[in-house]
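See structure below.
Removed: one protein chain of the complex. Kept in place: all other protein chains.
Should a chain be cited, it is by its letter among A and B, assigned in written order, with residues numbered from 1 in that chain.
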Amino acid sequence: MTHPDFLWRDPDPKPAYDVVIVGGGGHGLATAHYLARDHGITDVAVLEMGWLAGGNMARNTTIIRSNYLWDESAALYEHSLKLWEGLSDELGYDLQFSQRGVLNLAHTLGDVREGRRRVNANRLNGVDAEWLDAAEVAEFCPIVNVSGNARYPVLGGTLQRRGGIAKHDHVAWALARKADACGIDLIQGCEVTGFEIAHGRVRAVETTRGRIAAGKVALAAAGHTSVLAAKAGLRLPLQSHPLQALVSELLEPVLGCVVMSNAVHVYVSQAHKGELVMGAGIDPYNSYGQRGAFHVIEAQMAAALELFPIFSRARVLRTWAGIVDVSPDASPIIGRTPVDGLYVNAGWGTGGFKATPGAGWVYAHTIARDEPHPLAEPFALDRFTSGALVDEHGAAAVAH
Amino acid sequence: MMLLDCPFCGPRDENEFRYGGQAGVAYPANPAGLSDEDWAAYLFVRDNPRGWFRERWFHALGCRTWFTVERHTVTHEIRKAP
Partner (left out) sequence: MSRLPSGGLIDRSVTLPFRFDGRPLHGHPGDTLASALLASGVRVAGRSVNLGRPRGIFTAGPEEPNALVRIGADPMLPATAVELHAGLEAWSLRGKGRLDPSAPDERRCDKGYLHCEVLVVGGGPAGLAAALAAGESGVRVILVDDQPRLGGDLLGSRVRLDGAPALDWVASAESRLAALPEVRVFTRTTAIGCYDHGYVVAVERRPRGERLWHFRAGRVVLATGAHERSLPFPGNDLPGVMLAAAARTYVNRYGVRPGNRAVVYACADSGYEAARDLAAAGVEIAAVVDPRSGGEVVTGTVTGTVTGTVPGGDGTLAAVLIGDRRVEADLLAVAGGWNPAVHLFGQAQGRLRFDDTLRAFVPAGPARTVTPVGACRGLYSTAQAIEDGYRSSLTEFRVPESDEEVLRAPAAYWGELDPDPTAFVDLQRDVTVADVAKATGAGMRSVEHVKRFTTASTGADQGKTSGALVVGVLSELLGAAPGEVGTTTFRPPYTPVSFATLAGRDRGALSDPVRTTAMHGAHLARGAVFEDVGQWKRPRYFPRDGETMTEAVRRECAAARTAVAAMDASTLGKIDIRGADAGAFLDRIYTNVFSTLPVGACRYGLMCTADGMVFDDGTTSRLGERHYLMTTTTGNAAAVLDWLEEWHQTEWPSLDVRFTSVTDHWATVVVAGPRARTVIAAVAPGALGLAFMRCAETGVLGVPGRVFRISFSGEPAYEVNVPWPYGRALWETVLDLGAVPYGTETMHVLRAEKGFPIVGQETDGTVTPQDLGMAWIVSRRKPDFVGKRSHARPDTARTGRKRLVGLLTEDPSVCVEEGAQLVPEGERGPMLGHVTSSYPSVALGRSIGLALARDVRPGDRLTAISGDTATPVRVVSPVFYDPDNLRRDGDPADDAAVRVPPGIRGRAESPGAAFAERFEAAGGKRVREVAFVPIWEVRGEDPGTGMRLGPDWWLVTGEAEPEPGWVDVSGQRTVIEITGPGALDVLVTGCPIDLHPSVFTGHAQTLLGKAPVIIQRFGDGYRVYVRSSYTNYVGEWLIDALEG
């Protein structure tokens, strides 16, 4: 892989910007990119408290798919997947986007029913989806154990062939490079410590690198959204949890697709470099520690070996955790807030990576026009009051 | 694997417990009298601090007691809730 010779500047913050994006992860960078590309807004700063894209963007298992159950979610994630399909070209950077297929296994009769239901909904929503029986699963992914002697035998699975993986760092760097080239300031090591709000409207952010005036402020801080929102006087329906992942050592190609199983809590793919990349369910408690409990990993390995006996001798090289902001209905929160000029894009929980371009796209629109993008409308905060939740626990609960 | 001090059973591994989130969120005395906003806040909105957090745990695989501790959400240090 050859990277470009230059990626981004390391500027000091200016005193004021039209738009300040808080959070230099995938969503923040994508938002900056689409603000510039689609809305001509380039007087933008992206403030990152650590290193660029060093949060969940650097920690996720890079699975991309759009096979969500409800119309609202399918529309948003499918829009994102379509953007992915042109993103390497658009950004002029090899994102190693590989549409190798995402298999979602069913282990109980209930899984089968829900899997079929989702496949049918997806197809009617223009999302590619297929139902495979156990034999077809084995044909598509020969190393999956579909024998009846597994503790929870594989009864079938859904397949989204257009789903796959991409190289997370490349995505972040490609977006950063584009934004930087448009004159957008990517400012690292700059933590937002407060908001200046007058007459119900945000005026500036206070940061560890001084006050920065802002016409509009857009939160894109994933697991830290609640902490920021609290500084602006807002309480959001979000809880931050550790989400663990791990990689094996480099292996010769053995797994050509993405395999997920909600029932036994596993998802796995093999990265281009050769390592198996795996994830588990979230740790149940609130934490900002970027680390989880080891028994979660142990349980995940036991589950993985039920599906993939061949992995028995593969070795775990490294485990880690991100901080995911989980919403009550496992769907994101995108839109305006009670503070004028302050926007929120959060609650992506375990599934933010796949939404990177789509979220940036609709968020940029929402910020630029001060009204929700139609795809984002169902994901506004007021759904928690009306009860019109977009409950994607079935599609997102454990696996992403 | 955190070690939680159950008030009845003593220190036990985290996976014997169920997490209960923020402590001290009482069921409203008269739900019917609440606005939709206030009811939504009861249902869905909880504190989510980076730092000390009063939270509930349930010793599901032990004495089945609910109890409250203070835990730091970054260091995971635990102290008895006042």
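Odds and ends about this structure:
Keep this in mind: a contact is a pair of C-beta atoms (placed from the backbone, for glycine too) under 8 Å apart; a residue touches a chain by one contact, two chains touch by 3 or more.
Keep in mind that this is a model prediction, so the values were computed, not measured.
Residue A:L52 is the one among A:V19, A:A32 or A:L52 that touches the chain missing from this view. Of the listed residues A:I64, A:L81, A:A166 or A:A314, the one in contact with the hidden chain in the full complex is A:A314.
Residue A:G115 is the one among A:G115, A:G335 or A:G349 that touches the chain not shown.
Annotation for subunit B: contacts to the undisplayed chain at residues 1-3, 8-9, 12-13, 15-16, 18, 20, 26-28, 30-32, 34, 36, 39-40, 42-44, 56, 58, 60-66, 75-78. Mapped onto subunit A, the footprint of the missing chain covers residues 3-10, 50-52, 54, 58, 71, 107-110, 112-121, 123-125, 131, 143, 149-152, 169, 188, 248-252, 254, 273-274, 289-291, 293-294, 297-299, 301-306, 310-320, 328, 383, 385-389, 391, 393-394.
Note that in this section only the chains that are shown with their structure count from here on.
In terms of their C-alpha centroids, the spacing between subunit A and subunit B amounts to 27 Å. Interface residues of subunit B, counted against subunit A in their complex, comprise 1-2, 13-15, 18-19, 21, 36-37, 40-41, 43-50, 53, 55, 71, 73-76.
Against subunit B, in their complex, subunit A makes its touches with residues 224, 226-227, 230, 235-240, 284-289, 293-295, 328, 384-386.
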